[in-house]
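Of the protein chains in this complex, one is absent; all others appear in place.
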Amino acid sequence: MRHAVEQVRATTPMAQSFTNFVTINLVANAQLAAGGAAAMSFLPDDVIDTAAISGADYINVGTLLPFYKDALPKIARAFHKAGHRWVLDPVAAGIGETRTEILRSFRAAPPTIVRGNASEIIALTDMWGLAEEAEPGNTPVSRPAGVESVDEVDAAIEPARRLARHLASLAPDGKAAVAVSGAVDLVTDGATVYRLPGGSPMMTKITGAGCSLGGVTAVYLAVTDPLVAALAATALYNRAGETAEAASHGPGSFQVAFLDALWNTTPDQVAASEIHLA
Amino acid sequence: MRHAVEQVRATTPMAQSFTNFVTINLVANAQLAAGGAAAMSFLPDDVIDTAAISGADYINVGTLLPFYKDALPKIARAFHKAGHRWVLDPVAAGIGETRTEILRSFRAAPPTIVRGNASEIIALTDMWGLAEEAEPGNTPVSRPAGVESVDEVDAAIEPARRLARHLASLAPDGKAAVAVSGAVDLVTDGATVYRLPGGSPMMTKITGAGCSLGGVTAVYLAVTDPLVAALAATALYNRAGETAEAASHGPGSFQVAFLDALWNTTPDQVAASEIHLA
Partner (left out) sequence: MRHAVEQVRATTPMAQSFTNFVTINLVANAQLAAGGAAAMSFLPDDVIDTAAISGADYINVGTLLPFYKDALPKIARAFHKAGHRWVLDPVAAGIGETRTEILRSFRAAPPTIVRGNASEIIALTDMWGLAEEAEPGNTPVSRPAGVESVDEVDAAIEPARRLARHLASLAPDGKAAVAVSGAVDLVTDGATVYRLPGGSPMMTKITGAGCSLGGVTAVYLAVTDPLVAALAATALYNRAGETAEAASHGPGSFQVAFLDALWNTTPDQVAASEIHLA
(Lines give C-alpha, C1' and ligand atoms only; values in the text may rest on other atoms or scores of the structure.)
Protein backbone atom coordinates (compact mmCIF):
# COMPACT_ATOMS: atom_id res chain seq x y z
CA MET A 1 0.00 0.00 0.00
CA ARG A 2 2.94 2.30 0.71
CA HIS A 3 3.92 2.19 -2.94
CA ALA A 4 0.41 3.09 -4.12
CA VAL A 5 0.21 6.10 -1.81
CA GLU A 6 3.65 7.31 -2.91
CA GLN A 7 2.92 6.65 -6.58
CA VAL A 8 -0.27 8.75 -6.48
CA ARG A 9 1.56 11.66 -4.85
CA ALA A 10 4.41 11.40 -7.33
CA THR A 11 2.34 11.15 -10.53
CA THR A 12 -0.97 13.01 -9.81
CA PRO A 13 -3.12 10.51 -11.73
CA MET A 14 -6.47 11.79 -12.94
CA ALA A 15 -9.65 9.87 -12.12
CA GLN A 16 -12.85 11.04 -13.79
CA SER A 17 -16.17 10.88 -11.93
CA PHE A 18 -19.83 10.61 -12.91
CA THR A 19 -21.22 11.17 -9.46
CA ASN A 20 -24.08 12.58 -7.43
CA PHE A 21 -24.70 16.28 -6.86
CA VAL A 22 -24.69 16.11 -3.06
CA THR A 23 -21.08 15.16 -2.57
CA ILE A 24 -19.48 15.91 -5.96
CA ASN A 25 -17.42 18.74 -4.45
CA LEU A 26 -16.07 16.55 -1.65
CA VAL A 27 -15.24 13.76 -4.11
CA ALA A 28 -13.11 16.15 -6.17
CA ASN A 29 -11.49 17.74 -3.13
CA ALA A 30 -10.70 14.36 -1.57
CA GLN A 31 -9.13 13.16 -4.84
CA LEU A 32 -6.95 16.29 -4.90
CA ALA A 33 -6.10 15.95 -1.21
CA ALA A 34 -5.00 12.36 -1.74
CA GLY A 35 -2.64 13.59 -4.43
CA GLY A 36 -4.63 12.85 -7.59
CA ALA A 37 -6.48 15.02 -10.09
CA ALA A 38 -10.24 15.20 -10.68
CA ALA A 39 -12.63 15.73 -13.60
CA MET A 40 -16.40 15.41 -13.40
CA SER A 41 -18.64 14.73 -16.43
CA PHE A 42 -22.13 13.49 -17.27
CA LEU A 43 -22.60 13.50 -21.05
CA PRO A 44 -21.45 10.28 -22.75
CA ASP A 45 -19.36 12.14 -25.35
CA ASP A 46 -17.68 14.12 -22.58
CA VAL A 47 -17.13 11.11 -20.30
CA ILE A 48 -15.81 8.89 -23.08
CA ASP A 49 -13.44 11.61 -24.42
CA THR A 50 -12.13 12.33 -20.93
CA ALA A 51 -11.70 8.63 -20.11
CA ALA A 52 -8.96 8.58 -22.75
CA ILE A 53 -6.85 10.76 -20.46
CA SER A 54 -8.04 9.42 -17.08
CA GLY A 55 -6.30 6.58 -15.26
CA ALA A 56 -9.59 5.16 -13.98
CA ASP A 57 -13.19 6.29 -13.60
CA TYR A 58 -15.69 6.51 -10.74
CA ILE A 59 -19.44 6.10 -11.21
CA ASN A 60 -21.91 6.81 -8.40
CA VAL A 61 -25.64 6.34 -8.95
CA GLY A 62 -26.80 8.66 -6.17
CA THR A 63 -28.89 11.49 -7.63
CA LEU A 64 -30.25 10.21 -10.92
CA LEU A 65 -31.53 12.39 -13.76
CA PRO A 66 -33.71 11.05 -16.59
CA PHE A 67 -30.98 10.87 -19.24
CA TYR A 68 -28.74 8.69 -17.05
CA LYS A 69 -30.92 5.69 -17.96
CA ASP A 70 -29.38 5.64 -21.43
CA ALA A 71 -26.11 7.43 -20.67
CA LEU A 72 -24.80 5.19 -17.89
CA PRO A 73 -25.26 1.82 -19.68
CA LYS A 74 -23.65 3.37 -22.78
CA ILE A 75 -20.69 4.62 -20.78
CA ALA A 76 -20.24 1.28 -18.99
CA ARG A 77 -20.25 -0.55 -22.33
CA ALA A 78 -17.64 1.86 -23.73
CA PHE A 79 -15.42 1.32 -20.68
CA HIS A 80 -15.84 -2.45 -20.96
CA LYS A 81 -14.97 -2.45 -24.66
CA ALA A 82 -11.90 -0.29 -24.03
CA GLY A 83 -10.81 -2.31 -20.98
CA HIS A 84 -11.00 0.93 -19.00
CA ARG A 85 -11.02 0.39 -15.23
CA TRP A 86 -13.69 1.93 -13.06
CA VAL A 87 -15.14 1.95 -9.54
CA LEU A 88 -18.90 1.68 -8.96
CA ASP A 89 -20.67 3.10 -5.92
CA PRO A 90 -24.16 1.53 -6.00
CA VAL A 91 -25.73 4.20 -3.73
CA ALA A 92 -29.25 3.28 -2.63
CA ALA A 93 -29.23 0.03 -4.63
CA GLY A 94 -32.74 -1.41 -4.59
CA ILE A 95 -34.57 1.94 -4.53
CA GLY A 96 -36.34 3.20 -7.66
CA GLU A 97 -36.98 1.47 -10.98
CA THR A 98 -34.56 3.70 -12.86
CA ARG A 99 -31.67 2.94 -10.52
CA THR A 100 -32.45 -0.77 -10.65
CA GLU A 101 -32.52 -0.73 -14.44
CA ILE A 102 -29.17 1.09 -14.58
CA LEU A 103 -27.52 -1.17 -12.02
CA ARG A 104 -28.83 -4.29 -13.81
CA SER A 105 -27.27 -3.10 -17.05
CA PHE A 106 -23.83 -3.04 -15.43
CA ARG A 107 -23.90 -6.81 -14.85
CA ALA A 108 -22.48 -7.60 -18.30
CA ALA A 109 -20.10 -4.61 -18.44
CA PRO A 110 -19.10 -4.45 -14.82
CA PRO A 111 -16.76 -2.19 -12.86
CA THR A 112 -13.34 -3.25 -11.62
CA ILE A 113 -14.20 -2.36 -8.03
CA VAL A 114 -17.53 -1.98 -6.22
CA ARG A 115 -17.52 0.09 -3.03
CA GLY A 116 -20.67 0.41 -0.93
CA ASN A 117 -22.21 -0.19 2.46
CA ALA A 118 -23.37 -3.67 3.43
CA SER A 119 -26.98 -3.16 2.30
CA GLU A 120 -25.90 -1.88 -1.11
CA ILE A 121 -23.47 -4.77 -1.68
CA ILE A 122 -26.13 -7.30 -0.68
CA ALA A 123 -28.76 -5.60 -2.88
CA LEU A 124 -26.47 -5.49 -5.92
CA THR A 125 -25.45 -9.13 -5.50
CA ASP A 126 -29.12 -10.09 -5.32
CA MET A 127 -29.99 -7.92 -8.31
CA TRP A 128 -27.33 -9.59 -10.44
CA GLY A 129 -28.57 -13.05 -9.41
CA LEU A 130 -25.28 -13.87 -7.68
CA ALA A 131 -26.67 -14.58 -4.20
CA GLU A 132 -26.45 -18.18 -3.01
CA GLU A 133 -30.20 -18.43 -2.65
CA ALA A 134 -30.99 -16.43 -5.77
CA GLU A 135 -33.95 -17.94 -7.52
CA PRO A 136 -36.79 -16.35 -9.44
CA GLY A 137 -39.41 -15.07 -7.02
CA ASN A 138 -37.07 -15.28 -4.05
CA THR A 139 -37.42 -12.75 -1.24
CA PRO A 140 -34.35 -10.54 -1.28
CA VAL A 141 -32.04 -10.97 1.70
CA SER A 142 -31.95 -7.25 2.42
CA ARG A 143 -34.63 -4.59 2.21
CA PRO A 144 -33.87 -1.32 0.46
CA ALA A 145 -32.23 1.01 2.91
CA GLY A 146 -32.01 4.46 1.40
CA VAL A 147 -28.50 5.75 1.61
CA GLU A 148 -27.88 4.31 5.09
CA SER A 149 -27.04 0.68 5.61
CA VAL A 150 -29.43 -1.42 7.65
CA ASP A 151 -27.14 -4.43 7.50
CA GLU A 152 -23.91 -5.16 9.36
CA VAL A 153 -20.77 -5.64 7.28
CA ASP A 154 -20.49 -9.29 8.28
CA ALA A 155 -23.76 -10.03 6.50
CA ALA A 156 -22.05 -8.82 3.33
CA ILE A 157 -18.98 -11.10 3.46
CA GLU A 158 -20.36 -13.83 1.25
CA PRO A 159 -22.19 -11.46 -1.15
CA ALA A 160 -19.03 -9.34 -1.48
CA ARG A 161 -16.98 -12.40 -2.31
CA ARG A 162 -19.44 -13.57 -4.95
CA LEU A 163 -19.65 -10.10 -6.40
CA ALA A 164 -15.86 -9.79 -6.61
CA ARG A 165 -15.61 -13.14 -8.37
CA HIS A 166 -18.17 -11.99 -10.94
CA LEU A 167 -16.28 -8.74 -11.57
CA ALA A 168 -12.98 -10.63 -11.89
CA SER A 169 -14.49 -13.12 -14.34
CA LEU A 170 -15.20 -10.27 -16.76
CA ALA A 171 -12.03 -8.20 -16.12
CA PRO A 172 -9.39 -8.23 -18.88
CA ASP A 173 -6.70 -9.27 -16.38
CA GLY A 174 -9.03 -11.29 -14.15
CA LYS A 175 -8.55 -8.88 -11.25
CA ALA A 176 -11.27 -7.08 -9.26
CA ALA A 177 -12.23 -6.11 -5.72
CA VAL A 178 -15.21 -5.26 -3.54
CA ALA A 179 -15.01 -2.90 -0.56
CA VAL A 180 -17.71 -2.81 2.11
CA SER A 181 -17.72 0.27 4.34
CA GLY A 182 -18.89 0.01 7.93
CA ALA A 183 -17.70 0.25 11.53
CA VAL A 184 -15.01 -2.21 10.43
CA ASP A 185 -14.42 -2.17 6.68
CA LEU A 186 -14.10 -5.26 4.49
CA VAL A 187 -12.17 -5.63 1.26
CA THR A 188 -12.07 -8.76 -0.89
CA ASP A 189 -10.70 -9.86 -4.24
CA GLY A 190 -13.15 -12.77 -4.31
CA ALA A 191 -10.71 -15.17 -2.66
CA THR A 192 -9.47 -13.60 0.57
CA VAL A 193 -11.54 -11.25 2.74
CA TYR A 194 -9.67 -8.55 4.68
CA ARG A 195 -10.96 -6.60 7.66
CA LEU A 196 -9.72 -3.03 8.23
CA PRO A 197 -10.56 -1.59 11.66
CA GLY A 198 -10.42 2.07 12.62
CA GLY A 199 -11.78 5.31 11.24
CA SER A 200 -14.24 7.52 13.10
CA PRO A 201 -17.98 7.55 13.77
CA MET A 202 -17.87 11.21 12.66
CA MET A 203 -17.40 9.91 9.10
CA THR A 204 -21.13 9.08 9.18
CA LYS A 205 -21.98 12.61 10.37
CA ILE A 206 -20.75 14.34 7.24
CA THR A 207 -22.25 13.58 3.85
CA GLY A 208 -19.94 11.94 1.34
CA ALA A 209 -17.33 10.04 3.30
CA GLY A 210 -18.35 6.92 1.37
CA CYS A 211 -18.69 8.64 -2.03
CA SER A 212 -15.34 10.36 -1.73
CA LEU A 213 -13.71 7.09 -0.67
CA GLY A 214 -15.02 5.68 -3.95
CA GLY A 215 -13.44 8.59 -5.82
CA VAL A 216 -10.12 8.19 -4.04
CA THR A 217 -10.22 4.43 -4.71
CA ALA A 218 -10.43 5.30 -8.43
CA VAL A 219 -7.34 7.52 -8.05
CA TYR A 220 -5.44 4.56 -6.56
CA LEU A 221 -6.84 2.23 -9.22
CA ALA A 222 -5.08 4.43 -11.78
CA VAL A 223 -1.71 3.33 -10.39
CA THR A 224 -2.17 -0.15 -8.90
CA ASP A 225 -4.17 -3.39 -8.78
CA PRO A 226 -7.82 -3.35 -7.65
CA LEU A 227 -7.17 -5.16 -4.38
CA VAL A 228 -4.30 -2.88 -3.38
CA ALA A 229 -6.26 0.19 -4.52
CA ALA A 230 -9.25 -0.74 -2.35
CA LEU A 231 -7.06 -1.59 0.65
CA ALA A 232 -4.89 1.53 0.39
CA ALA A 233 -7.81 3.95 -0.07
CA THR A 234 -9.74 2.37 2.81
CA ALA A 235 -6.70 2.46 5.10
CA LEU A 236 -5.95 6.09 4.16
CA TYR A 237 -9.57 6.98 4.98
CA ASN A 238 -9.43 5.29 8.36
CA ARG A 239 -6.16 6.97 9.36
CA ALA A 240 -7.42 10.37 8.16
CA GLY A 241 -10.71 9.86 10.03
CA GLU A 242 -8.88 9.17 13.28
CA THR A 243 -6.66 12.24 12.90
CA ALA A 244 -9.62 14.44 12.01
CA GLU A 245 -11.73 13.23 14.94
CA ALA A 246 -8.96 14.18 17.37
CA ALA A 247 -8.64 17.65 15.81
CA SER A 248 -12.33 18.64 15.53
CA HIS A 249 -15.33 19.78 17.60
CA GLY A 250 -18.23 18.79 15.38
CA PRO A 251 -19.00 17.81 11.78
CA GLY A 252 -17.99 21.18 10.30
CA SER A 253 -14.46 21.15 11.66
CA PHE A 254 -14.29 17.37 11.13
CA GLN A 255 -14.69 17.73 7.36
CA VAL A 256 -12.00 20.43 7.21
CA ALA A 257 -9.61 18.38 9.34
CA PHE A 258 -10.40 15.28 7.30
CA LEU A 259 -9.32 16.91 4.01
CA ASP A 260 -6.19 18.21 5.72
CA ALA A 261 -5.52 14.71 7.06
CA LEU A 262 -5.94 13.09 3.62
CA TRP A 263 -3.22 15.51 2.49
CA ASN A 264 -0.92 14.99 5.48
CA THR A 265 -1.23 11.24 6.18
CA THR A 266 2.08 9.63 5.26
CA PRO A 267 2.65 6.49 3.15
CA ASP A 268 4.17 4.96 6.32
CA GLN A 269 1.00 5.57 8.31
CA VAL A 270 -1.09 3.90 5.61
CA ALA A 271 1.35 1.02 5.34
CA ALA A 272 1.29 0.46 9.10
CA SER A 273 -2.52 -0.01 9.11
CA GLU A 274 -3.90 -3.11 10.83
CA ILE A 275 -5.36 -5.59 8.36
CA HIS A 276 -6.87 -8.90 9.51
CA LEU A 277 -8.19 -11.87 7.65
CA ALA A 278 -11.97 -12.10 8.06
CA MET B 1 -39.18 22.62 21.36
CA ARG B 2 -36.84 20.84 23.78
CA HIS B 3 -38.62 17.58 23.13
CA ALA B 4 -38.32 17.95 19.34
CA VAL B 5 -34.58 18.60 19.55
CA GLU B 6 -34.07 15.62 21.85
CA GLN B 7 -36.32 13.39 19.78
CA VAL B 8 -34.35 14.09 16.57
CA ARG B 9 -31.05 13.32 18.30
CA ALA B 10 -32.48 10.14 19.81
CA THR B 11 -34.12 8.71 16.68
CA THR B 12 -32.09 10.07 13.69
CA PRO B 13 -35.16 10.61 11.49
CA MET B 14 -34.53 10.73 7.75
CA ALA B 15 -35.82 13.63 5.67
CA GLN B 16 -35.49 13.37 1.91
CA SER B 17 -34.73 16.45 -0.19
CA PHE B 18 -35.39 17.51 -3.78
CA THR B 19 -33.28 20.63 -3.66
CA ASN B 20 -31.06 23.00 -5.61
CA PHE B 21 -27.49 22.22 -6.68
CA VAL B 22 -25.90 25.23 -5.03
CA THR B 23 -26.58 24.30 -1.44
CA ILE B 24 -27.47 20.60 -1.63
CA ASN B 25 -24.32 19.64 0.26
CA LEU B 26 -24.98 22.10 3.08
CA VAL B 27 -28.61 20.93 3.36
CA ALA B 28 -27.46 17.34 3.86
CA ASN B 29 -24.66 18.29 6.26
CA ALA B 30 -26.98 20.52 8.31
CA GLN B 31 -29.55 17.72 8.54
CA LEU B 32 -26.84 15.37 9.80
CA ALA B 33 -25.44 17.98 12.21
CA ALA B 34 -28.92 18.54 13.67
CA GLY B 35 -29.10 14.81 14.36
CA GLY B 36 -31.17 13.60 11.41
CA ALA B 37 -30.37 11.62 8.28
CA ALA B 38 -30.41 12.86 4.67
CA ALA B 39 -31.24 11.48 1.22
CA MET B 40 -31.37 13.55 -1.95
CA SER B 41 -33.35 12.52 -5.06
CA PHE B 42 -34.77 14.01 -8.26
CA LEU B 43 -36.50 11.27 -10.28
CA PRO B 44 -40.15 10.73 -9.31
CA ASP B 45 -39.73 6.95 -8.96
CA ASP B 46 -36.73 7.51 -6.71
CA VAL B 47 -38.36 10.26 -4.63
CA ILE B 48 -41.61 8.38 -4.19
CA ASP B 49 -39.85 5.12 -3.24
CA THR B 50 -37.63 6.91 -0.75
CA ALA B 51 -40.55 8.86 0.74
CA ALA B 52 -41.84 5.53 2.05
CA ILE B 53 -38.89 5.45 4.44
CA SER B 54 -38.52 9.19 5.09
CA GLY B 55 -40.25 10.95 7.98
CA ALA B 56 -40.85 14.09 5.92
CA ASP B 57 -39.64 15.63 2.67
CA TYR B 58 -38.09 18.94 1.64
CA ILE B 59 -38.62 20.51 -1.80
CA ASN B 60 -36.66 23.57 -2.92
CA VAL B 61 -37.28 25.10 -6.36
CA GLY B 62 -33.92 26.85 -6.66
CA THR B 63 -32.04 25.54 -9.70
CA LEU B 64 -34.67 24.13 -12.04
CA LEU B 65 -34.02 21.63 -14.83
CA PRO B 66 -36.49 21.01 -17.68
CA PHE B 67 -37.91 17.73 -16.35
CA TYR B 68 -38.86 19.28 -13.00
CA LYS B 69 -41.90 20.81 -14.69
CA ASP B 70 -43.57 17.40 -14.80
CA ALA B 71 -41.69 15.73 -11.97
CA LEU B 72 -42.42 18.19 -9.16
CA PRO B 73 -46.22 18.38 -9.62
CA LYS B 74 -46.29 14.58 -9.85
CA ILE B 75 -44.30 14.22 -6.64
CA ALA B 76 -46.46 16.79 -4.80
CA ARG B 77 -49.62 14.93 -5.85
CA ALA B 78 -48.16 11.63 -4.65
CA PHE B 79 -47.26 13.18 -1.28
CA HIS B 80 -50.73 14.71 -1.00
CA LYS B 81 -52.43 11.41 -1.80
CA ALA B 82 -50.29 9.57 0.76
CA GLY B 83 -50.71 12.27 3.41
CA HIS B 84 -46.88 12.58 3.41
CA ARG B 85 -45.64 15.76 5.10
CA TRP B 86 -43.24 18.10 3.36
CA VAL B 87 -41.59 21.49 3.56
CA LEU B 88 -41.51 23.83 0.54
CA ASP B 89 -38.83 26.46 -0.02
CA PRO B 90 -40.20 28.68 -2.81
CA VAL B 91 -36.78 30.09 -3.78
CA ALA B 92 -37.03 32.99 -6.23
CA ALA B 93 -40.84 32.73 -6.39
CA GLY B 94 -42.04 35.02 -9.15
CA ILE B 95 -39.02 34.55 -11.44
CA GLY B 96 -39.33 32.43 -14.60
CA GLU B 97 -42.37 30.85 -16.21
CA THR B 98 -41.28 27.33 -15.34
CA ARG B 99 -40.92 28.10 -11.65
CA THR B 100 -44.28 29.89 -11.61
CA GLU B 101 -45.98 26.95 -13.30
CA ILE B 102 -44.47 24.52 -10.78
CA LEU B 103 -45.34 26.66 -7.76
CA ARG B 104 -48.92 27.17 -9.04
CA SER B 105 -49.35 23.41 -9.29
CA PHE B 106 -48.61 23.03 -5.58
CA ARG B 107 -51.70 25.06 -4.63
CA ALA B 108 -54.00 22.02 -4.67
CA ALA B 109 -51.44 19.57 -3.26
CA PRO B 110 -49.65 21.86 -0.86
CA PRO B 111 -46.78 21.36 1.57
CA THR B 112 -47.19 21.17 5.34
CA ILE B 113 -44.74 24.00 5.91
CA VAL B 114 -43.53 26.81 3.66
CA ARG B 115 -40.23 28.46 4.60
CA GLY B 116 -38.93 31.44 2.66
CA ASN B 117 -37.88 35.06 2.85
CA ALA B 118 -40.52 37.81 2.95
CA SER B 119 -40.54 38.41 -0.81
CA GLU B 120 -40.96 34.71 -1.57
CA ILE B 121 -43.82 34.30 0.92
CA ILE B 122 -45.60 37.37 -0.49
CA ALA B 123 -45.05 36.20 -4.09
CA LEU B 124 -46.38 32.69 -3.36
CA THR B 125 -49.45 34.03 -1.54
CA ASP B 126 -50.17 36.31 -4.52
CA MET B 127 -49.59 33.49 -6.99
CA TRP B 128 -52.08 31.26 -5.20
CA GLY B 129 -54.69 34.03 -5.16
CA LEU B 130 -54.65 34.18 -1.36
CA ALA B 131 -53.68 37.84 -0.96
CA GLU B 132 -56.34 40.15 0.45
CA GLU B 133 -56.33 42.27 -2.65
CA ALA B 134 -55.95 39.37 -5.05
CA GLU B 135 -58.06 39.98 -8.12
CA PRO B 136 -57.46 39.10 -11.74
CA GLY B 137 -55.18 41.67 -13.33
CA ASN B 138 -54.07 43.05 -9.98
CA THR B 139 -50.54 44.37 -9.60
CA PRO B 140 -48.66 42.03 -7.29
CA VAL B 141 -47.72 43.49 -3.92
CA SER B 142 -44.06 42.48 -4.29
CA ARG B 143 -41.76 42.51 -7.28
CA PRO B 144 -39.64 39.44 -8.01
CA ALA B 145 -36.47 39.62 -6.01
CA GLY B 146 -34.10 36.94 -7.19
CA VAL B 147 -32.93 34.91 -4.27
CA GLU B 148 -32.61 37.91 -1.96
CA SER B 149 -35.63 39.42 -0.23
CA VAL B 150 -36.53 43.01 -1.07
CA ASP B 151 -39.30 43.07 1.51
CA GLU B 152 -39.12 43.30 5.29
CA VAL B 153 -40.53 40.39 7.27
CA ASP B 154 -43.33 42.53 8.71
CA ALA B 155 -44.75 43.00 5.21
CA ALA B 156 -45.17 39.21 5.12
CA ILE B 157 -47.17 38.80 8.36
CA GLU B 158 -50.60 38.84 6.77
CA PRO B 159 -49.56 36.87 3.64
CA ALA B 160 -47.88 34.25 5.85
CA ARG B 161 -51.02 33.88 7.95
CA ARG B 162 -53.23 33.47 4.89
CA LEU B 163 -50.79 31.01 3.37
CA ALA B 164 -50.67 28.93 6.58
CA ARG B 165 -54.47 28.81 6.73
CA HIS B 166 -54.60 27.54 3.15
CA LEU B 167 -52.02 24.82 3.89
CA ALA B 168 -53.89 23.80 7.05
CA SER B 169 -57.21 23.62 5.19
CA LEU B 170 -55.77 20.89 2.95
CA ALA B 171 -53.68 19.05 5.58
CA PRO B 172 -54.99 15.65 6.77
CA ASP B 173 -54.83 16.77 10.41
CA GLY B 174 -55.55 20.45 9.74
CA LYS B 175 -52.09 21.50 10.88
CA ALA B 176 -49.55 23.59 8.96
CA ALA B 177 -47.05 26.42 9.41
CA VAL B 178 -45.25 29.16 7.53
CA ALA B 179 -41.78 30.44 8.47
CA VAL B 180 -40.44 33.75 7.21
CA SER B 181 -36.68 34.24 7.52
CA GLY B 182 -35.25 37.70 8.06
CA ALA B 183 -33.41 39.83 10.58
CA VAL B 184 -36.13 38.74 13.00
CA ASP B 185 -37.81 35.51 11.91
CA LEU B 186 -41.57 34.92 11.90
CA VAL B 187 -43.42 31.63 12.32
CA THR B 188 -47.19 31.21 12.13
CA ASP B 189 -49.71 28.39 12.15
CA GLY B 190 -52.30 30.67 10.55
CA ALA B 191 -53.70 31.80 13.89
CA THR B 192 -50.84 33.09 16.04
CA VAL B 193 -47.73 34.80 14.66
CA TYR B 194 -44.47 34.33 16.56
CA ARG B 195 -41.37 36.45 16.30
CA LEU B 196 -37.94 34.85 16.89
CA PRO B 197 -35.08 37.32 17.31
CA GLY B 198 -31.39 36.51 17.08
CA GLY B 199 -29.11 34.76 14.64
CA SER B 200 -26.26 36.44 12.81
CA PRO B 201 -25.88 38.72 9.79
CA MET B 202 -23.14 36.31 8.65
CA MET B 203 -25.93 33.82 7.84
CA THR B 204 -26.58 35.98 4.75
CA LYS B 205 -22.89 35.88 3.80
CA ILE B 206 -22.81 32.14 3.18
CA THR B 207 -25.01 30.51 0.57
CA GLY B 208 -27.65 28.13 1.88
CA ALA B 209 -28.48 29.22 5.42
CA GLY B 210 -32.12 29.48 4.33
CA CYS B 211 -32.15 26.29 2.23
CA SER B 212 -30.52 24.24 4.96
CA LEU B 213 -32.98 25.64 7.52
CA GLY B 214 -35.72 24.26 5.27
CA GLY B 215 -34.01 20.87 5.27
CA VAL B 216 -33.60 20.85 9.04
CA THR B 217 -37.24 21.91 9.44
CA ALA B 218 -38.17 18.76 7.50
CA VAL B 219 -36.08 16.70 9.93
CA TYR B 220 -38.04 18.17 12.86
CA LEU B 221 -41.32 17.71 10.96
CA ALA B 222 -40.55 14.00 10.97
CA VAL B 223 -40.94 13.93 14.76
CA THR B 224 -43.35 16.74 15.71
CA ASP B 225 -46.14 19.12 14.65
CA PRO B 226 -45.53 21.69 11.91
CA LEU B 227 -45.66 24.70 14.24
CA VAL B 228 -43.21 23.18 16.72
CA ALA B 229 -40.98 21.96 13.88
CA ALA B 230 -40.77 25.45 12.36
CA LEU B 231 -40.17 27.10 15.73
CA ALA B 232 -37.56 24.60 16.89
CA ALA B 233 -35.58 24.62 13.64
CA THR B 234 -35.63 28.42 13.47
CA ALA B 235 -34.55 28.74 17.12
CA LEU B 236 -31.77 26.16 16.63
CA TYR B 237 -30.53 28.13 13.62
CA ASN B 238 -30.49 31.41 15.51
CA ARG B 239 -28.58 29.97 18.47
CA ALA B 240 -26.10 28.23 16.15
CA GLY B 241 -25.65 31.44 14.15
CA GLU B 242 -24.79 33.39 17.28
CA THR B 243 -22.27 30.78 18.44
CA ALA B 244 -20.69 30.59 14.99
CA GLU B 245 -20.38 34.35 14.63
CA ALA B 246 -18.48 34.56 17.91
CA ALA B 247 -16.11 31.77 16.82
CA SER B 248 -15.29 32.89 13.25
CA HIS B 249 -13.31 35.44 11.25
CA GLY B 250 -15.15 35.48 7.96
CA PRO B 251 -17.68 33.44 5.95
CA GLY B 252 -15.36 30.42 5.51
CA SER B 253 -14.81 29.85 9.21
CA PHE B 254 -18.42 30.89 9.91
CA GLN B 255 -19.82 27.99 7.89
CA VAL B 256 -17.52 25.51 9.64
CA ALA B 257 -18.41 26.89 13.07
CA PHE B 258 -22.08 26.93 12.13
CA LEU B 259 -22.17 23.19 11.36
CA ASP B 260 -20.27 22.52 14.59
CA ALA B 261 -22.79 24.68 16.47
CA LEU B 262 -25.79 22.85 14.97
CA TRP B 263 -24.20 19.70 16.39
CA ASN B 264 -23.32 21.17 19.80
CA THR B 265 -26.32 23.40 20.60
CA THR B 266 -28.23 21.78 23.46
CA PRO B 267 -31.97 21.16 23.72
CA ASP B 268 -31.90 23.56 26.70
CA GLN B 269 -30.40 26.34 24.63
CA VAL B 270 -33.08 25.91 21.96
CA ALA B 271 -35.81 25.73 24.60
CA ALA B 272 -34.58 28.92 26.27
CA SER B 273 -34.95 30.90 23.00
CA GLU B 274 -36.90 34.17 23.15
CA ILE B 275 -40.21 33.93 21.31
CA HIS B 276 -42.61 36.92 21.17
CA LEU B 277 -46.09 37.29 19.80
CA ALA B 278 -46.04 39.50 16.71
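Here the chain labels run A and B in written order, and each chain numbers its own residues starting at 1.
Note that in this section contacts are C-beta pairs under 8 Å (C-beta built on N, C-alpha and C of every residue); 3 or more make two chains touch, one makes a residue touch a chain.
Predicted model, so just to flag it, every value in this text is computed and none were measured.
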- Check the options A:Asn29, A:Thr100, A:Ser181 or A:Thr207 and report the residue that touches the missing chain. A:Asn29
- Given B:Asn25, B:Ser181, B:Asn238 or B:Gln269, the one touching the chain that is not displayed: B:Asn25
- Which of B:Gln7, B:Ser253 or B:Ser273 contacts the chain that the document leaves out: B:Ser253
- In the full complex, which bits of chain B touch the chain not displayed? Write them out. 20-23, 25-26, 62-66, 92, 95-99, 144-148, 205-208, 248-253, 255-256
- Task: Over the whole complex, note the residues of chain A touching the chain we left out.
- Result: 14, 21, 24-25, 28-29, 32-33, 37-43, 45-46, 49-50, 53-54, 65, 67, 255-264
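Operating definition for what follows: only the chains that are shown with their structure count from here on.
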- Could you put a whole-Å number on the gap between the CA centroids of chain A and chain B? 33
